[in-house]
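Below: one structure, written as structure tokens.
Here's a slice of the assembly, chains where they normally sit.
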Amino acid sequence: MPTTATLLVDCPDRKGLVFAIVDFLVRRYDVNILHADQHQDAELGLFFMRVEFSTEAPNFTQTSFEETFAPIAEQFAMNWRIEFAAAKQNVAIFVSQYLHCLADLLHRHQTGEFHANVALIVSNHESARPLAEFYGIPFHHTPMTATTRPEVEAAQLALLSAHTIDLVILARYMQILSPKFVETYPRRIINVHHSFLPAFTGAKPYHAAYARGVKLIGATSHYVTEALDEGPIIEQDVARISQNDQLPSLIQKGRDLERMVLSRAVQWHLDHRILSYANKTVIFA
Amino acid sequence: MPTTATLLVDCPDRKGLVFAIVDFLVRRYDVNILHADQHQDAELGLFFMRVEFSTEAPNFTQTSFEETFAPIAEQFAMNWRIEFAAAKQNVAIFVSQYLHCLADLLHRHQTGEFHANVALIVSNHESARPLAEFYGIPFHHTPMTATTRPEVEAAQLALLSAHTIDLVILARYMQILSPKFVETYPRRIINVHHSFLPAFTGAKPYHAAYARGVKLIGATSHYVTEALDEGPIIEQDVARISQNDQLPSLIQKGRDLERMVLSRAVQWHLDHRILSYANKTVIFA
Amino acid sequence: MPTTATLLVDCPDRKGLVFAIVDFLVRRYDVNILHADQHQDAELGLFFMRVEFSTEAPNFTQTSFEETFAPIAEQFAMNWRIEFAAAKQNVAIFVSQYLHCLADLLHRHQTGEFHANVALIVSNHESARPLAEFYGIPFHHTPMTATTRPEVEAAQLALLSAHTIDLVILARYMQILSPKFVETYPRRIINVHHSFLPAFTGAKPYHAAYARGVKLIGATSHYVTEALDEGPIIEQDVARISQNDQLPSLIQKGRDLERMVLSRAVQWHLDHRILSYANKTVIFA
């Protein structure tokens, strides 16, 4: 029975890259290429490639691949990784009091939209517990104050480590993560911000959008970096509003946007469709 | 034969406003109400109304209406104006070297989308002259340098005044208007900015959007005020981009957005569908 | 404390309608008009109005209103109804095996988006029972075969009658209702069809859309009438697809559309924002 895997590569753009990669995969592992996408950033001189393939080669293992691909990777100065389709990632969802994104993610997961193991739900409030229990996901209540924040965050990190979490989803989690937390999961924390970034960073973006009189509201999912609301954008969407939309209906329409942009980002991340560089993302969807 | 007109009102919100207006129109001028829209800003306690009506009353004139409506307007502290459908507004279009918005506006005008008289086209370049001549609109070449700006602008204002211009459209006009110019045409200058405001104000917004890695680009039409790119927003729209859109295709997609948001704003303004307050607009479309 | 209510009117268009209605409301019940919307169908010569108002008049009751408004209604040959904001409608949700619309509706209801009492969930399958129990809604399992259909439907109708159901939502309910069922709830049954109607009526619309090679898929919410998929359309939305979307991802994207168009239709119906005529709807949103 064949093994399916995805190879992700980024490196300085040079002639011969596609050929080198395809040639290696076919000659060494006799692969069947299922999807191949590549992209060049002409301005920065960068090359990106995603190859999804299957193989029946008995010698196709993580260790074997790492050893055999290393010379090519070195030759072209590649950043790269190989992901096996059989491996399910472990996901933790952080949430505060607004539960619409959480409810949406859990229903989608139950429906089979996400290839992942939702290992735990973490919240500084109790309100998500019933949903967690309904969907059978362990719930961890981690309230924090300014004083207890360091130790609580240390406990959260220990929890994530104990469950070998691959991806942290901030589903309207209203606490700011410390630089240490962020560094521990580089390009592995996805947040949803309820504005069309870079407009309306910071707190209460819907209020700011309403005050400015915009005609479309937006939401943005992005990787979390040290700079608040400035990480690489993964997905954005907007909805039309009018003067009939006072703040409450504007916030209601925004909830639908948040659900959409967050769930798309999560699915693309889990399917290894996102490459990130220079504070941007390349989405091979 | 009936006269058609539009009454626009804004004032502090109070009980009895709709009744007072409708009662006045029907009893005094025996009107037939064609469209009536109203809006309240609950937060600021403001009321807005647009009534489009027809009447066969022989005494229905601007002067008569002003006299008879004055007591009601005073009672409710209304800002108001009456616009007669028969009156065509005089429009001036300012443009620089990018002609896509101009070509679009002129074709729409020819098709009958705008109820207006396009009286003149003004440009600091010669490139728009052929289009102007093709559509039979007088073209005025007003190049300027930092030194000549004051006198050139004075000449432009004299030109607008001589043609009793009602509306100035900045169709990708790359000069910043002086405060005096702006004050002369309050809420009567419509600009198109090639970003989703308030994101990417100032110069080269497409370059900034590209650098930030947004997933949607936008365009915004707005009334010009003294603060650059901060006037009341009239219309916005967005288009999806991907990594395949390097700067040139991003700019190309943006042109379509600019055309759309500018032409909608112009039509709504000409049809007296826009009320502006507190740096916002109410669109009765 | 004031009473809030909504008056909905449709009738042949005639001069004086807005005035007659506003004059009546203000003089008889001293109302404060909160929102007033009207529409004319010029082609058919029809007039539609929705007035939301509050009043502190002690004599403002259903009975009083019916008596006092009757002469005006008769004079203008109006269809009309008055809806009191305090009254919550009773809602029944019918569902089969696909639960995404149900899960979405129940979460929205819990969040407070719907002004309604979800009285029961009816299904020909057992799969919705856990969700129903989680949200505390009585669940009725009504499996049917071709033979038992008449008696099962009779039991369903008895159930709806016993709960004085005002609105039936078909949230991907895969059984066709009998004419008798449909007649019992005219303009009170909302269905979601997973295509952009009138394209792809009938069974398996996503398969048909995929086979035709459309570039956008859609979903439609509509009132149920005797003619399958031909009732008045309430809301539609679309999503872009590409060749990368084979059937499963097309169906996944469609689920999001179904949720959106169904929930909007339900909210508008519950807020008395929909008037229906000539197989169309007027939405005062």
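Each chain carries a letter (A, B and C) given by its place in the written order, and its residues are counted from 1.
The working rule: a contact is a pair of C-beta atoms (placed from the backbone, for glycine too) under 8 Å apart; a residue touches a chain by one contact, two chains touch by 3 or more.
Computed from a predicted model, the values in this text were never measured in an experiment.
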> Hey, this file places 3 copies; any idea how many the whole complex holds?
Replying inline: 4
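By our rule, only the chains that are shown with their structure count from here on.
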>> Distance between chain A and chain B based on Cα centroids, please, to the nearest Å.
In response: 42
>> Need the CA-centroid distance for the pair chain A / chain C, whole Å please.
In response: 37
>> I need the residues of chain B touching at least two other chains; which ones are they?
In response: none
> Where on chain C is chain B touching in the complex?
Replying inline: 15-19, 22-23, 26, 32-38, 40, 240
> What residues on chain A touch chain B, complex-wise?
Replying inline: 39, 41-43, 48, 196-200, 212-216, 218, 232-238, 242-244, 246, 278-283
>> Which stretch or stretches of chain C touch chain A in the complex?
In response: 99-100, 103-104, 107, 111, 113, 130, 134, 244, 252, 255-256, 260, 285
